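Below is one structure, written out as structure tokens; comments come after it.
The complex is shown incomplete by one protein chain, all other protein chains being positioned as in the whole.
Letters A and B name the chains as they come in the text, with residue numbers starting at 1 for each one.
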Amino acid sequence: MKNYFSIQDIDSLDHWVDEAIKIKKAPLSDKVLGVNKTIGLLFFNPSLRTRLSTQKAALNLGMNVIVMNFTKEGWSLEYEDGTVMDQGNSEHVKEAAQVVSQYCDVIAIRAFAKLENKDEDYSEKVLKGFIKYATIPVVNMESATGHPLQALADAITITEYKKKDKPKVVLSWAPHPKALPQAVANSFVEMMQQMDAHFVITHPVGFELASQITKQVPIDYNQESAFKDADFIYVKNWSSYTDYGKVLSADDSWKITEDKMKLTNQAKFMHCLPVRRNVVVDDVVLDGQNSIIVEQANNRTYAAQLVLKKILKNEK
Amino acid sequence: MKNYFSIQDIDSLDHWVDEAIKIKKAPLSDKVLGVNKTIGLLFFNPSLRTRLSTQKAALNLGMNVIVMNFTKEGWSLEYEDGTVMDQGNSEHVKEAAQVVSQYCDVIAIRAFAKLENKDEDYSEKVLKGFIKYATIPVVNMESATGHPLQALADAITITEYKKKDKPKVVLSWAPHPKALPQAVANSFVEMMQQMDAHFVITHPVGFELASQITKQVPIDYNQESAFKDADFIYVKNWSSYTDYGKVLSADDSWKITEDKMKLTNQAKFMHCLPVRRNVVVDDVVLDGQNSIIVEQANNRTYAAQLVLKKILKNEK
Partner (left out) sequence: MKNYFSIQDIDSLDHWVDEAIKIKKAPLSDKVLGVNKTIGLLFFNPSLRTRLSTQKAALNLGMNVIVMNFTKEGWSLEYEDGTVMDQGNSEHVKEAAQVVSQYCDVIAIRAFAKLENKDEDYSEKVLKGFIKYATIPVVNMESATGHPLQALADAITITEYKKKDKPKVVLSWAPHPKALPQAVANSFVEMMQQMDAHFVITHPVGFELASQITKQVPIDYNQESAFKDADFIYVKNWSSYTDYGKVLSADDSWKITEDKMKLTNQAKFMHCLPVRRNVVVDDVVLDGQNSIIVEQANNRTYAAQLVLKKILKNEK
């Protein structure tokens, strides 16, 4: 594998999940694989789980880890070709990516959507800029429009907890006071299209995700009907794609409550975290026995470790 | 040992100090103990000595080290139970602590007093929040009300330099232009109650530390009389506990001078650093042959290493 940019880079999800679960059982068994190999983690945005779990994954593989908060510790980057760089940006991604490629063996990058310009965000200028010019593999630690390491951890988690071959999985929008990117939802939707599941998306009108991502996935604008018989409830807020980056609604009636969870088939509750308690979801749900958010976060390590292992072994 | 939160977690100070001095003589002798173990250092505030010495201690034990400036690199945390999190905080300590516990084997945390609300600071919401929800040991790298790694280094230093079984140790307040926490003073006071010493506190009226900490320790409001025959002068500024967080006085007459040091029994001069020269203490004292501030800072490594060793060996 060269880069892990999106769900499309997974050639066989079943095999990947099986292998991740094997890694989880013996996380140090490939510790020689990464010896004398260096991963550079470049952060353009805050991170807790991704920051720590990707470091842990690399350490489990015996790699050296260099962490850099790119925006604050380095130079502001230009991404456009042909620009006369007489404004704020000091360095072009062309040089930055080529140079970092000489000091590291793998780069992992986190760069959120700015939510100001849909075309710019969906062009993935940061990740694609690095991929274009880097001469080493690039891993997506959450880009403007996707979070494939999270989605891979989600697939592992669903596989571990499912009680039937084809569970019903519901992705539900929930309210949030701030505008959030669509990245986690996008990658989860793409992942569910590769899993054997009855998959439904539910959200208020106006929060439709990009149709090139949702494709034929059914959308139910009635959250309660969507929840019926669900085996997994995956909750996430995102800002509007159509009215780009807007918080059209913070409709409290979409909050996840115990009553709504009772409509399900004792569904497991999932969320990528961080989660705002009692805004997105009630305490009683988060703290209930069907909440698997902590184990879901734990699987971030094994998702990252699988991806890094495949890169180090240069296998599909 | 589970957590190292305060001086109360030391079961036998004599044994601890003896062991730390042994570690100092052969700091790499336990280098296999921490192999494949990871410590996460979470900083909510600036740090020089603690940041470097705790890393060094972990490296001496063969551990992996992950450093995170939590406030700037991660998410703003909520500590109250039941809050509707629709304001500035993105994540609850309940999730943060549980999640970090899965990526690390030990967490160490620095979170200063805000000096705005005494009850909030003395509730130790950050450290106690992590201790409540973490499933791995938590080490205090200076909390709102205590700095037990500093106090342990102080105990090692006094043991190394004392010339009699029961030295006279004086904790003296000194002036400072900014309001500082009581943490270092509190832990030193608690530590001195476990050491065999004649211990006296001296400070201006209004700077009494919490009585639940000072207990029966004599307080002398006359700095010069307190200094008489002292073997160790430990200097530190703190803001008022009674009139909470206030700089009631920057009384220059409390500065430590050569003349005052002449009142002592050639006392060793100690300070936890950083120290403002010629405000807290005159250059001539800091640079004099009885100043042991650099060796005191050196012992921070061995204090941290002792605590981490006990945690890794899971011993009292």
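One rule holds for everything that comes next: a contact is a pair of C-beta atoms (placed from the backbone, for glycine too) under 8 Å apart; a residue touches a chain by one contact, two chains touch by 3 or more.
Bear in mind that the values here come from a model prediction, so they are computed numbers and not experimental data.
The chain that is not drawn here is touched, among residues A:Gln98, A:Ser123 or A:Ser249, by A:Gln98. Contact with the undisplayed chain is limited, among A:Asp14, A:Glu73, A:Asp243 or A:Asp287, to A:Glu73. Where chain B meets the omitted chain, the residues involved are 28, 31, 43, 46-49, 51-53, 55-56, 59, 69, 72, 177, 273-279, 283, 293-294, 297-298, 301. For chain A, the residues touching the chain absent from view are 36, 38, 40, 64, 66, 68, 72-75, 78, 81-87, 89-92, 95-96, 98-100, 102-104.
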